[in-house]
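One chain of protein is taken out of this complex; the other chains stay put.
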Amino acid sequence: MSTGRALHLRGVQKTYVSGDRTVDALAPTDLDVEPGEFVCLLGASGCGKSTLLQLVAGLEPATSGTITVDDTPVEGPSSDRVLLFQDAALFPWLTVEDNVAFGLKHSTRPVDDQRQVARDWIARVHLRGFEGAYVHQLSGGMRQRVALARALATDPSMLLMDEPFGALDALTRDRLHEELESLWAATRKTVLFVTHNVREAVALGDRVLVFSPRPGRIVADVRVTLPRPRALEDVAVMQQAADLMKVLRRALDATTDDSRIEA
Amino acid sequence: MSTGRALHLRGVQKTYVSGDRTVDALAPTDLDVEPGEFVCLLGASGCGKSTLLQLVAGLEPATSGTITVDDTPVEGPSSDRVLLFQDAALFPWLTVEDNVAFGLKHSTRPVDDQRQVARDWIARVHLRGFEGAYVHQLSGGMRQRVALARALATDPSMLLMDEPFGALDALTRDRLHEELESLWAATRKTVLFVTHNVREAVALGDRVLVFSPRPGRIVADVRVTLPRPRALEDVAVMQQAADLMKVLRRALDATTDDSRIEA
Amino acid sequence: GSSSAPASDGSVTVTVAHLPNLTNAPALVAVADGRLRTALAPHTLDVKSFSAGPQLIEALLAGEVEIAYVGPSPALNGFVKSRGAALRVIAGASSGGSLFVVRPEAGIRTPADLAGKRIATPQRGGTQDIALRFLVKGAGLRTSDEGGTVAVVPMQPADILTVFQRGQIDGAWTAEPWCTRLMQEAGATVWFDERTRWPEGRFATTHVIVATPFLERHPDIVRAFLRAHVEATQFVVDHPADAQRVVNAEIKRITTAALPARVLETAFRHVDFTWDPLADTVAVMADHAHQLGFLGDAAPDLQQLYALDPLNDVLREKGLPPIGAGGPR
Amino acid sequence: MDIHTHTLPAPTTLDTAPPRARDRRLTRLRRSVLAHRIVFFTVLLCAWELVSRVGPWPDYLMPGPLAVGRALVAGLRNGLFVHGASVSLVRLLIGYGLSLVGGVVLGTLLVRYTALRNTVGTLIVGLQALPSVCWLPLAILWFGLNERAIIFVVVMGSLFSVVLGVRDGIANTPPIFVKAARNLGATGVRLYTEVVLPAAFPTILAGLKQGWAFAWRSLMAAELLYFSLSLGNLLQTGRDLNDAAQVMAVMTLIILVGVTFNQLLFAPLERRVAERWGFGTTRA
Partner (left out) sequence: MDIHTHTLPAPTTLDTAPPRARDRRLTRLRRSVLAHRIVFFTVLLCAWELVSRVGPWPDYLMPGPLAVGRALVAGLRNGLFVHGASVSLVRLLIGYGLSLVGGVVLGTLLVRYTALRNTVGTLIVGLQALPSVCWLPLAILWFGLNERAIIFVVVMGSLFSVVLGVRDGIANTPPIFVKAARNLGATGVRLYTEVVLPAAFPTILAGLKQGWAFAWRSLMAAELLYFSLSLGNLLQTGRDLNDAAQVMAVMTLIILVGVTFNQLLFAPLERRVAERWGFGTTRA
């Protein structure tokens, strides 16, 4: 089982330039995450959460600042830091099983083993029977679950999850929460988890970061010390979520204008 | 302002056949919706909610059964029944403004007027400043909001919304709830609204339909009679949501197997 | 080129190129009856057939062909382009085979009648094209290129037949077997046979050329080749009926399609076969071409074009009269 | 609050088409395709025959399908067409195969290296417009009068088309796939063969089909390098002799080989792509 890694961001900032549009997506950000910590990210739509995850994953270069994982600067993607994309990003030319097995191929395991791991994960996200289906034959929530299986199957030491449960019904979500939490308890992966569900953030996270609207800055860093396992319906979780909601509201209300764009 | 229309489904059923796979997505379903009713749909991932909306929109043919709107059988799409796709489905070759204006072009309004309406809607979904942006430059939540603006701008008498607020933060979601509710109050459109958020369903709906897992059947039809306007945090809303959660759980737990597929 | 590099026993491969056409009859005969292969032994013979002279010259310049049968105009071009270096004419092969045919209704009887007519030739700057332009000039007319009324339309011989059949041209000055086909298949009539316009009725139609390096390195092989060529030419002249049969069989073998016997027979009568390269007629053609602005700025110096010593050696061997370069025998 | 749970009829088994019935359905579909084809080509041939008979053109210039058919049968009988076609087909497959390999490699490099794209890429766009005859002199010069020269011309004719197809395909790959794959540890060759190429495949396939057409055309030009039994020469001979029936017979042969190849190779690939990606499930 892999162990978590420390993540350090110093002055990390991202500006998108395309054509004649410039968008400041992320203001200079400092962040330290302990190995094995479960960090949830909350913030307004378009505040730069996905951007931050892409930077940490090494899929986009930061405009300035440095990101280090275990004292090594992030210079590109690594299968040890897997990002679960907001829009699943499954490969349409592969079946569900091949999608899930994709990340396993670069391992040295025998192929039969890889297949077995892939099928196990498909079962764990409740998609048995869809191994041979193609992406366009799946519902939105099923796609998200395949993406989840694909990311977890590779057993990375750092998980970057971008609204992974956004399109799931309450029950499936609950079950996957349990899966994720027990997996995390057993392997102590470092997790960055973007969600819009405040209760979900409180139920899963060791820490909750609250971002200001675009360009995103961390305006609150909340530690959740409730005992685990926690459920979404626990009164303590609801309580802390309500408090956090207020922080969030304050952070978001501060800026009501949406227009930091220069043409 | 347009008025709502009555919707009737009789024995509507959908089976997808592609290659050698057959998936029963929707069991034979009967449903009657009054003009101006706001109906929320709850159900497990993959149970056929999106399928049902596509059938009503006339974008997929039903395998059997009849769908009538205002006593006219549905035989194809109509801009009077607009579907908000689960994955936004924006046109990547158009700017945000052109996307929103797309559905207006077939109207007889002068072009300047159309532009104005589009810009108004962009402002109402809090995206002022992004009129000239292309789809790939938007965050997930921003895309959903553009799709919302695009659908609402055409002022259809029936709205088919497939998890429209799934990728939005709590605050933006609250604001858009208000927008939607006041719009609905003013125009009395008939709304079918798919969501995984039980509280959202209770807060918005006149009725909540609960589906069984695939192939989806309506297993519960719950009327919500709480006074409007309602907020997600209202105690009464929370209460009824908790009750509904139990119904949902019962419906979903009945079937734990995921495999109604024939190869 | 690569093929003429000697093998370990000193033997080389000799690539002989020709066009599968009746004006190349001596070549076709010499290949068909095995005479050429025997004459060149112990060296290896490789025969390549081309569909047009310029491509053949291209291959020769590239060193892929040693000896070739080709018309005077491509030969002259290759000579001029290589600044006299690449090739030599070592013999002639045929004369004649070029007719001016017209649509009877066009009423062309004198050069003056060409005014306002459309006449096809097989290739711009080719033998017939030059001759036609010179004829037009001589009649005091101008071609449409020069703003005159005589439309000279160079086009593929096969297309000439089609447009003639459709009545889109009034006449054509072209080579056999097309003249005969135009007469037999499109109802064209002969205005004149080009032989009537030359002294003694002879002018160069096909040359035998050799790549200069090969001539210098293997004069003996060239002589052996010429022996076969002279014999084959004699055979064609002495046994026209047999020659026609052999030629047609060979054309069919190479191109998969034989000429109709009727066409071949008539066309053969319009061609004469001789090993004389008829150098003086080439000089006249070159002069005409030059006057009309073809063939570059300077009049080509044809002094170096001919290398007739091997031919004369062979002729002497056989007790035949030799040929002098630059003048008729 | 009033929750009234009304029970609906239990779901019946809805896959009304058991495997054999589905097979039958597919067979029926295939039959209707066949019927369409038969009707279409019959009508086409009849119209052609009619034009050839009553049209303003003499039948030796515009032979009908019967005459062309006779020429085709004659050519097939005496073995010329079979032999010529097989010679040409071998050249075509070798040349096209080389173009495929070279095209994929070059196309990939062009996308990979911006500097190459701005230089070699620009050049290739120009080279692509060159007619195949331009390559004949160089082919003789570099390879001599042999098979290699012919194949060189075929490659020059189709390579650039494949290169540009691959380049355009790859350049238009949604970046999200590449990101997802790199993220899962795919790099280098694996990234290309398992992600970039499959993702670009629908567009690349279109380029490959164009390359196939270019290869044919170049072959016909290349075979005029010198006489040897081949479709190119049969075509040229037919033209040289104004034998319209033979020209059309060879054209028919080319069309038949082209269509067969398409049905056997490209069409199944296209169907597979469509099935996987879900293309064509909605007709506008």
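Going by the order they are written in, the chains are A, B, C and D; count residues from 1 in each one.
The working rule: a residue touches a chain if its C-beta (ideal position, glycine included) is under 8 Å from a C-beta of that chain, and two chains touch if they have at least 3 such contacts.
Bear in mind the structure is a predicted one, so any value in this text is a computation, not a measurement.
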Which residue of D:85, D:110, D:151 or D:247 touches the chain not shown here
D:247
Just checking the interface: what residues of chain B touch the absent partner chain?
54, 57, 59, 76-79, 82-83, 85, 87, 89-94, 102-103, 105-106, 134-137, 150-151, 154
Interface with the unshown chain - residue positions in chain D:
33, 36-37, 40-41, 44, 57, 61-62, 111-112, 115, 118-120, 122-123, 125-134, 137, 141, 160-161, 164-165, 168-169, 171-175, 178-179, 182, 191-192, 195-196, 202-203, 205-207, 209-210, 212-214, 216-217, 220-221, 235, 239, 244, 247, 251, 254-259, 262-263, 266, 270, 273-274, 277-284
When the complex is taken as a whole, what residues of chain C touch the one chain not shown?
54-55, 57-58, 61-62, 74, 77-78, 81-83, 85-86, 123-126, 153-156, 159, 162-163, 166, 168
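The definition used in the following text is that only the chains that are shown with their structure count from here on.
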Farthest chain relative to chain A (centres taken as mean CA coordinates):
C
Could you work out how far the Cα centre of chain A sits from that of chain C, in whole Å?
82
When the centre of a chain is set as the mean of its C-alpha atoms, what distance in Å lies between chain A and chain B?
26
Chain A residues counted as touching two or more neighbouring chains:
87, 134, 137
Interface hub residues of chain C, defined as touching at least two other chains:
none
